[in-house]
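Excluded from the complex is one protein chain; the other protein chains are retained at their positions.
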Amino acid sequence: MDGTTLLPAVVVVPLLGAVLTPIVGRTRARMAGLWALAVACLTAAVGTALVALVALRGPFSYEMGAWAPPWGIELRMDEFGASIAVIGFLEVLTMLFAIKYVEKLLLPVRIPYFYTLMLLNAAGMIGFAVSGDLFNMFVFLEILSLSGYALVAIAGERIAEMAAFKYLALGAVSSLFVLLSVGLLYAVTGTLNIADVAKRLTGTGYALPVAVALAGLVLGFSVKAALFPLHAWLPDAHTIAPSPVSAVLSGLVVKVGVLGTLRVLQIYYAARPQQLPVLNGMLAWLGAISIVMGAFFAIFQEDIKMMLAYSTISNIGYIFMGIGLGSTYGLIGATVHIFNHALIKVTLFLAAGAIIYRTGCRNLTDLRGVGRVMPWTSAVMTVGALSIVGIPPTAGFLCKWYIALGAVQADKLMFAVAVLFGALFILIYYIRMVNAFYFREPTRPEVATATEAPLSMVGPLVVLAAGCLLMGVLGRIPLSFVEPAVLRMLGQ
Amino acid sequence: MSEIFDLLLLVLLITTALCVIRTKDLLAAAVIFSTYSLIMCLVWQMRGAPDVALTEAAVGAGVTTVLFLVTISRTVRREK
Amino acid sequence: MKRIAVIAVLVAAFVPLAAAVAQLPTFGEASNPTNTYLVPRYLQKGPEEAGAANVVTDVILNYRGYDTNGEVVVIFTALIAALATLLVRPKQMAATPPGDDAPRSPIVSFVVKAIAPFIAVFTVYLVLHGHLSPGGGFQGGTIFGALIILLSLTLGHKYGLSLLPERSRPWLQAAAVLAFIAVGLLGWALCGAYLAYPSYSQLEWVREGWLIALEIGIGVGGAAIFATVFWTMEAEP
Partner (left out) sequence: MIRALWANIDYVASVVLFLIGLYAVIAKNNLIKKFMGINIMETAVFALIISVGTVRHGSPPIMGAGARAPFINPLPQALILTGIVVAVSTTALALSLIIRIYRQCGTIEADELRRLE
C-alpha cells in the first residue's frame, strides 16, 4: 500500500476520537482522558509517518473522494504541513499533562467535554495544515476556532467568559474577512484549489480585487495570529484558560494564522509577486513593533502566564518579520521558528501550569523560592526561558539567528537590531523570573510546603525540555528540511 | 421587471438591516432580524438558489431567531 | 471622538471593497470565470457521475463531501461548546423554566398537535428527496429540530425530551459525523479514497444508498443538536 493514502487518516482519527469521547467518558471521566491520550498518540504516529514520507520523497497530495483536484478537494502535504507532526507530538504531551490537571481544576461533568474540544481543536489544526483548498481551509479554521473559544471559557470563572467572548467576536469577524476574500478570489478565478488559483491568477487582470483579497486574507489570518495591533484578545484569553489550553493556544493555535499567511503567500509569490512588496514591508514593520512591544509589556507583568502570553506576541512578531523580509534566510528562520516556538511555548506554559497546580500562586513575588521545592519543574522552566531568549545551543537560537541573517540579506539592518532588542528585553524578564525562583526566600507558606509535581506532569515536562535542547543541537535538520519549500515558494 | 423587483429587495434588505441596528428593543430587533433573513431568502430564491434559500429560511429565520429569543428571555430585553 | 474613529474605519473598509467589487466580472454574465471554468463538468456530468439530479447535492455530498464532513464537525463542536459553557444537568433540562409556567392556551397546543405530523412528514420528504429536489438532510434536520423545539415549548420540556431518549442522545448528536466517517471509511476500503463513491457502472443502488445514509445522518444529527442547544440555553441553573 502506498503511504500517501494515509493522509486523510491524520484528520479522521482525531475527529472520530473526538466524537466518541463524550460517549466513552459518560460513566467515568478519567476514561475520557485516557481515550483522548490514546487517540492523540495514534494521530501523532500517523503524522510522523507522513512527515517522514515528505522528507524521503518530497511533497505529495491526496484526492478526496477520488475526484481530480480542481473539481474535488485536494489534501496537500508539503514541508509547511510538517507542522502536523509537531501538533501531534505536542498534543500527546499536553493530554498526558492535562489528565491530573483538569481533575483538580474542572467539575467532573466538564472533563469529557474538555477532551472532546481538545481533540476537535487538534483535528481542526491538522485539517487546516494539510488542506489544499481555500474553502476547506476556512471550514477547518472554524472548527479549531470554535473549539478554541470554548476551551478558553471552560474553566468557568467570571473573567474567562468575557475573555472568550472577546476572542470569539474578533475571531468571527476575522474569519469573515477570510471568507470574503476567498469569495473575491473565486469570483475572478472560478476555482478554490490553492495551486489552481495560483495558476489561473497568472496573467489575468483584476489587479484591485486580487489585491483586496490579499489584504483581507492577511488581515484575517493576522488576527488569528495576534500580530500587533490586532493582538488585543490574546493576553486575557491565554492567561485565563487552563494551563494545558494556554499551552495549545499559545504554542499551536496562533501558528495557524501564520500557516494560513504562508499558504496565501504561496499563491501570490507564484501569481502576483508585484503586489507583495508593500504587504511585505508592512508585515516586517508590524512584526518588528510586535517584537519590541510584546517583550516590553512582558517585563512589567507580575503574573507568569500573562508574561508568557506577551512573549507569544513578541515571538509572533519574529515570525512575521521573517516572512515580511522576503529573503530566503528570513523565511527559513520564520518557518522553523513556527515549530520551535510551539515546542518552547508549550514547555513554558505546562511548566507554569505545574507550578500553579502545586502552589496555587501565579505572581512572581508569591512564587519566590519555588526552585527549591519543585526542582524539576523549575529546571524545565529555566531551559524553556533560555530557549525563548535564544541562547545557544537551545532551540530558539538558530531560527532567530536566521531571521537576523535574513534582515542582513534583505539589506535592512534595522530589523536585525529589532531582533537583538527583543531578545534583550525578554532576557531581562527571564532573569527576574530565575532570580525569584532560585535566589529568593519563599514568602508564601503554600510555596514553602509545596512538593514536586506528580510524575504524569514532570514526565512530559522533562521530555519537552529535552526536546528544546535537542532541537538546539540538531537545529540544522529542520532548517534544511524546510529550505526546499521556501525556495519553491520564492521561485528560485 | 425582475430587475426592479431585485433592486427593491436589495433596498428592503438594507433598510431592515439598519432597523436591526437602530432598534433599542432587543426583542423587536430579533424579530426584524428574522424578517431580514426571510428577505435574504427571497433574494437567493430569485438568484436561482432554492437549496440555500430553504436553508436560510430554516436556519437564519428559524433557529437563529429562536436562539436570539431564548437569549433575550434569559438576559435583558432592552439595550442601554 | 469615538464616532469619528468608527466612521473612519467604515470608510477605510468601504472604499477598497466597493472599488474591488466594481471591478469584478459583471454580475450575471454567463461568460464569467466562475460560470465557465469548473461548472460545465458539474452540470453536464454531475447527475451521472455523482448520483443525484440536484447538482447542489452532488457537490455537497460527493465532489466536495469533505467540506460537508467539516461542516457537521463544526456544528458538533458548537454543541459540545454550548454544553461545556452552560453545564446543564438532565434534571434541570427537563424542568419547566421559571417565568414560563403561565397556563398555555388549549388552542395553541391543539394547533401544534394538529400540524406536527405534517411538519414531520415534510421533513422526511426533504431528507429523502433532497437529492432530486431542493432540500436535503440538513434542511430537513433543522426543521425537525425546530419542530421538537416547538413541541417542548407548547407541551412542556418533558415531552420534547422524551423524543430524544437520554441513553441514545449522545449517539444521535454524533450521528452526522459518524455517518460521514462511516461512508468515508467504506469508500476508502472499497473504492480507494476517503469519501469515494462506487462509480456509475458499478452498483448504482449502493451509491444512492450512501447518499441517503449521509442525508439521514445529517438530518438526525442536525435535529438532535439544535434541540439540545435550545434546551441547554433555555434551562436555568
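Each chain carries a letter (A, B and C) given by its place in the written order, and its residues are counted from 1.
The criterion applied here is as follows: a contact is a pair of C-beta atoms (placed from the backbone, for glycine too) under 8 Å apart; a residue touches a chain by one contact, two chains touch by 3 or more.
These figures come from a predicted structure and were not determined experimentally.
**Q** I'd like to know which visible chains would be in contact with the absent chain if the whole complex were considered.
**A** A, B, C
**Q** Can you tell me which of A:F128, A:Y149 or A:Y402 touches the chain that was removed from the display?
**A** Per the contact definition at the top, the residue touching the missing chain is A:Y149.
**Q** Would you write out the residues of subunit C that touch the absent chain, in ascending order?
**A** 2-3, 6, 9-10, 13-14, 17-19, 21-24, 26-30, 32, 34-35, 38-39, 42-43, 46-47, 53-56, 58-60, 64, 67-68, 70-72, 74-75, 77-79, 81-82, 85-86, 132-134, 138, 229, 232-233, 237
**Q** If the hidden chain were put back, which residues of subunit A would touch it?
**A** Where subunit A meets the chain not shown: residues 135, 139, 142, 146, 149-150, 153, 156, 158-159, 161-162, 164-165, 168-169, 172-173, 176, 179-180, 183, 186-187, 192.
**Q** What residues on subunit B make contact with the chain left out of this view?
**A** 6-7, 10, 13-14, 17-18, 20-21, 26, 29-30, 33, 36-37, 40, 43-44, 47-52, 55-56, 59-60, 63-64, 67-68, 70-72, 74-76, 79-80
In the analysis below, only the chains that are shown with their structure count from here on.
**Q** For subunit A and subunit B, let me know how many angstrom lie between their CA-based centres, rounded off.
**A** About 38 Å separates the centre of subunit A from that of subunit B.
**Q** Under the touch definition given earlier, write down the residues of subunit C that touch subunit B in their complex.
**A** It comes out as residues 54, 56-57, 99, 126, 134-136, 138-139, 142-143, 145-146, 149, 226, 229-230, 233-234, 236.
**Q** Which of the residues in subunit A come into contact with subunit C in the complex?
**A** Per the touch definition, subunit A meets subunit C at residues 5, 8, 12, 15-16, 18-20, 22-23, 26, 62-67, 70-73, 107, 109-110, 113-114, 116-117, 120, 123, 127, 135-136, 139-140, 142-143, 146-147, 149-150, 153-154, 156, 161, 164, 184, 186-191, 200, 206, 208-209, 211-213, 215.
**Q** If you look only at subunit B, which of its residues touch subunit C in the complex?
**A** 50-51, 53-55, 58-59, 62-63, 66-67, 70-71, 73-74
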